[in-house]
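One structure below.
A single protein chain has been omitted; all remaining protein chains appear in their positions.
Letters A and B mark the chains in the order given here, with residues in each chain numbered from 1 onward.
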Amino acid sequence: MQKSFTLRTDQREALYDITDDVRKVVADSGVRTGIVTVYAQGATAAIMIQENWDDSVQRDVVHLLAQLIPKGVWEHDRQDGNGDAHLKAGLVGPSEAIPIIDGELGLSRWQNVFFCEFDGPRDNRPVVVTVVEA
Amino acid sequence: MQKSFTLRTDQREALYDITDDVRKVVADSGVRTGIVTVYAQGATAAIMIQENWDDSVQRDVVHLLAQLIPKGVWEHDRQDGNGDAHLKAGLVGPSEAIPIIDGELGLSRWQNVFFCEFDGPRDNRPVVVTVVEA
Partner (left out) sequence: MQKSFTLRTDQREALYDITDDVRKVVADSGVRTGIVTVYAQGATAAIMIQENWDDSVQRDVVHLLAQLIPKGVWEHDRQDGNGDAHLKAGLVGPSEAIPIIDGELGLSRWQNVFFCEFDGPRDNRPVVVTVVEA
């Protein structure tokens, strides 16, 4: 089973919690044991599993990546000025695979699934969720 | 087929070789061609494929991440003082997908599977191994 949805992002760089969207696809699939892959279609976006106890870690992710990968110093910036966004997306990666255990998304208590926007805001960020039975 | 096991970690930050545990699940599954996903349930842990010729690379991973992501300077540290652990876990990622080839774990000669502890020691770190036939 596979479902796509789109996300609207309202900042240049931010993390958006999509755990409930992924959980719904898993529930709809009826699969009891397997994996679900979450994929961000976009070369300046990514998927990260991260804590969601409060918003602080999500902002820390943005700040960490801004320190590691500064803006405006890349060869690609001569093309369209978003070299840092591509590098952040490539390093974090567009895909995560999460186990499905007893019909539920197999995250731990504090793990949530986040869409990482690195070159927003954008109106239509597609995410593809695929469920595979084990 | 899916199996979980837990790991005891004895340091705040270290890599633990779990290749044999993963290999055993693959053997027990009887699957000849497919993929196996390895997932760390824990927002301050991760899975990394890395060399195991000696222990040096494993220590180098800990040192590299300590340089890139220092302790005590994150917004989340006001909550529970482990902001660096969450950032390390998010960047490395909790999941890897390895091919199963002719019934064997498809690692290369020097690749092993490591559990990365970033906020230990912990008594019970759960890892979920899922085998999917191709």
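The working rule: a contact is a pair of C-beta atoms (placed from the backbone, for glycine too) under 8 Å apart; a residue touches a chain by one contact, two chains touch by 3 or more.
Predicted, not measured: the structure shown is a model, and the values here were computed from it.
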Option touching the unshown chain, where B:18, B:40 or B:92 are the choices: B:92
Option touching the unshown chain, where B:19, B:79 or B:111 are the choices: B:111
Interface with the undisplayed chain - residues on chain A: 1-2, 4, 37, 39, 41-43, 68-69, 74-76, 78-79, 83, 86-87, 89-91, 93-95, 97, 126, 128, 130-132
Absent-chain interface as seen on chain B, which is shown: 33-35, 48-51, 53-54, 56-57, 59-61, 63-64, 68, 91-93, 96-99, 101, 106-108, 110-111, 132-134
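Everything that follows uses one rule, which is that only the chains that are shown with their structure count from here on.
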Gap in Å, rounded to a whole number, between the CA centres of chain B and chain A: 19
